[in-house]
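Shown here is a partial selection of chains from the complex, left in place.
By letter and in written order, the chains are A and B; residue numbering begins at 1 in each of them.
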Amino acid sequence: MTLPTGERVEEAHRALASGRLDEIARYYHEDLRWLVPGGHELAGWYRGRDALLSLMARAGKLTGGSFAMQRRAVLIGDGYSADLCRNTGTRADAPAGSVSPYDRLDMDVLHLLRWEDGRVVEGRDALFGDDATAFSQSWSQLASDGSRVGD
Amino acid sequence: MTLPTGERVEEAHRALASGRLDEIARYYHEDLRWLVPGGHELAGWYRGRDALLSLMARAGKLTGGSFAMQRRAVLIGDGYSADLCRNTGTRADAPAGSVSPYDRLDMDVLHLLRWEDGRVVEGRDALFGDDATAFSQSWSQLASDGSRVGD
């Protein structure tokens, strides 16, 4: 069994960001599971690498490409890695300058990954404080005035 | 201006339940707005009678036809009606006998309707206690184990 290293976690993130499927396949198992936190429309368990990639494409589209993760720390142990990130993004349809949680995401997220044989087989994103509330609002179809965006 | 009466509120509900578009049109304005509570995928403002009817069809499908409203009281005043109902329903995909809030809806809901010239021009559903939490869970795509239903 290959233990994850900080370097390998970094490489896995870069592969995912590159969008190159052959690179992604080197770090993410095709049968992985991924749990998105909160109660919003995108929340819950995703089964399979393709489902994860679809989710990421959807998140990118909803935020007009503004979604970004800034890594602050990487932890390793017992077959897991955890990277602590500052995740930010603004919804594509947000009024300019809005700080509403329905429009703007800006919070620490911890990505807990389980590795087997050098590839990620499970991911779970964890949230701190009362952030799950704002996280669900930012990914919901609700605008700050209760309009349904996209209808 | 025709004030709503308890009888007319009752008739409006029967029209909606009948599914007959000509009957529905007698009680619901084509440009009405309707606000579904919570933060789940079906929540927010619906614009237009057609959007309301689509929502109702979707709710019926998600609950396998089990969604029901039992009227307990009707109030009238200042151009509004309010009907207090016990709303129940079980998700079509729920494990038999589940009492999980992700599977089973069972709570009081108050439907506040604003009337103009004998027709509903606005509806807002109101919730009591901590019911908004369970309401959002029951209409979310999440099963009680975090699976995404329908994916």
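In this section, a residue touches a chain if its C-beta (ideal position, glycine included) is under 8 Å from a C-beta of that chain, and two chains touch if they have at least 3 such contacts.
Remember, predicted model here, so these are calculated numbers, not experimental data.
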Count all the copies in this homomeric complex, not only the 2 that are shown.
4
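Criterion: only the chains that are shown with their structure count from here on.
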Distance between the centres, which are taken as Cα means, of chain B and chain A, whole angstrom
33
In their shared complex, chain A is touched by residues of chain B numbered 35, 39-41, 43-47, 51, 136-137, 140-143, 145-148, 151
